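For this view, one protein chain was removed and the others were kept in their places.
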Amino acid sequence: MLEVKSISKSFDGFKAVNNANLEVEKGEIVAVIGPNGAGKTTLFNLITGILKPDNGKVFFKGEDITGLHPYQVCRKRISRSFQIVNVFQRLTVFENVQVSVLSRQKKTWNLFTPSTKLVIKETNEILESVGLIKKKNRTTALLSHGDRKVLEIAMALGGNPEFLILDEPTAGMAPEETARCIELIKHLSEKLGLTILFCEHDMEIVFGIANRIMVMVRGATIVQGGCDEVRCNQAVQDAYLGRSDVCLM
Amino acid sequence: MDFIYTIFPPKVLSQVFVGLSRTTILFIVSSGLSLILGVLRIPNVAHGSLYMIGAFMAFTISKVFGGGDIGFWLALIGAPLGVALVSLIAERGVFQFLYEREHLMLLLLTFAFSLVFGDLVKIVWGAEYKSVPVPQVFQGFVNLFGGLPFPLYNLFLLIVGPIVAVVLWLIVNKTKIGKIARAAAVDREMVGAVGINVSWVFAIVFVIGCLLAGLGGALVAPTVSVTLGMDHTLIIEAFLIVIMGGLGNIWGALLGALIFGLSQSLGILIWSQFGIVFPYAAVIVVLLFRPTGLLKSTW
Partner (left out) sequence: MLQSMLRGKGLIWGYAGLIILFLLPLILPRFYIYIVSIILLTGLLATSLNLVLGYGGIFQFHHAVFYGVGAYATALMLTRTGLSPWISFIVGPIVSAALGLIMGMICIRLSKLYFAMLQISLGSLVWIIVYRWYSFTGGDDGIHGIPLPEILSSPNGAYYFTLIITLICFLIMYKIVKSPFGSALQGIRDNPVRSEMIGINVKRHQLLALIIAGFFAGVAGFLFVVVDTTVFPDMLFWTLSLEICIMCLLGGWFSFFGPMLGAAIIIVLRTFVSTFTSYWTLVLGILMMFVIFFLPNGVLGYVEEKLHKGLIEPVIKE
């Protein structure tokens, strides 16, 4: 469904992403792992159009989407959440998701119908499905960190995506919040049939939900394969742990 | 020397030199603004007012010492120092508490200062035009290229400009303060974390920047009538120069000042009524092709 072909990006001579390749099939959950600074977020930024690649291509459903603007990428039904919480601070939880839904339905050019009368049902459904419905009238500045991360996902869902990119969805969450978030991701994959690409530091989560894993080191993708394949791969262990005498986990 | 005239008509040449002396003033003022923008991230609208205060202080000092040569040189030293003192008070009294605010707030705060300074100048010096005499040494003209009369004072300005640029470059690149300031411009928290008192570094940078505004004012005083409102157009010009050159880049300020000064003086030859339009048009063209300025900005 998504295919990234030898994509590269450098900043001031530093190669953040170097000849990375990635393939994701429909319905899969694929994890990108790698040490800090391996270029995971940069890779996501390249896929979603926030950054323009120096070279390489991105294909989505066979269509070349390299160099499109983020809003155009979004309209191809690719949504993403961000690692650093990136919500609309001054709006309420409900409004955050509502803007996303309005945007998908191309209603943001409407100047005169009050927002309060539009897309109420859709927005509530999304909030219901992620479990934020009780907090919908709070300002996002008052949410807990975990709730904001979930709100991130809810906003991504507002774009009615087929393909969802999650950048460290559980980072900084309390254990019970993490558990809920994993349930949510599984639910999205199983019930809504979304294809999910995510990156994560917690290996337990990665091996718990991913179908396949891609390993990134210093901007390059070194291995892509099933969980077991990756787990005991020599190169991964060298790069990731700096030693090869133990299997991961 | 005549071959020069065959390439450039005398009229054009003399305008070039007029433009270059204007460039000196613009550069001195806007390099200070650029320094403050680059390190402290304050879009200092009050910079123009400090330039005006510098000019008025130069007038007073020159007058107290009888309007002669001694008065001029003392004014050239005293006025910038006086402005530096004013800015130090403003920085310690107000600005240091607000560094973390958004640009918009800082800009409005400095605007508030410029309103206050404007009225204070009116209270202290009154609303009449003031003039500062050109010192004896620099009265009269020199003949450039064997026949082009050029005011000696402007020649003096042309010498001062590069000196200021070099001194500023040395301060920023070779002194400890400069190195800390440059590091703070990139990452404020890092510098604080290694145990340097960032607050005082900022204060010093702010004062140096404002001192340059005062110096610009003192230098310009003998060539113009010193009056209220002389800050209004200058501050806009200085901002545009800084933006055109690249925020926080001293050489960018020099380049921007050159483009601004020359396009202004030559523009008048082309279209006397609207000559002043050309530098603004130059800024627009530059920003359309290089949205973040000609040289690398520190932001």
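Quick notes
We call the chains A and B, going by the order they appear; numbering starts again at 1 in every chain.
Rule of thumb we're sticking to: contacts are C-beta pairs under 8 Å (C-beta built on N, C-alpha and C of every residue); 3 or more make two chains touch, one makes a residue touch a chain.
Everything numeric in this text was worked out from a predicted model, so none of it was measured.
Interchain touches from the omitted chain, evaluated on the whole complex, reach A, B. For the chain missing from the display, the contacting residue among B:19, B:43 or B:151 is B:43, taking the whole complex into account.
From the options B:73, B:111 or B:169, the residue with contact to the chain not on display is B:111. Residue-level contact of chain B with the missing chain is found at 43, 45, 94, 97-98, 100-101, 103-105, 107-109, 111-116, 118-120, 122-123, 232, 236, 239-240, 243, 247, 273-274, 276-277, 280-281, 283-284, 287-288, 291-293.
Looking at chain A, the residues touching the absent chain are 48, 50, 69-71, 74-75, 79-80, 82, 84-91, 95-96, 98-100, 102-104, 107-116, 118, 139, 141-142, 155-156, 158-159.
Rule of thumb we're sticking to: only the chains that are shown with their structure count from here on.
Chain A and chain B have centres, each the mean of its CA atoms, that are 49 Å apart.
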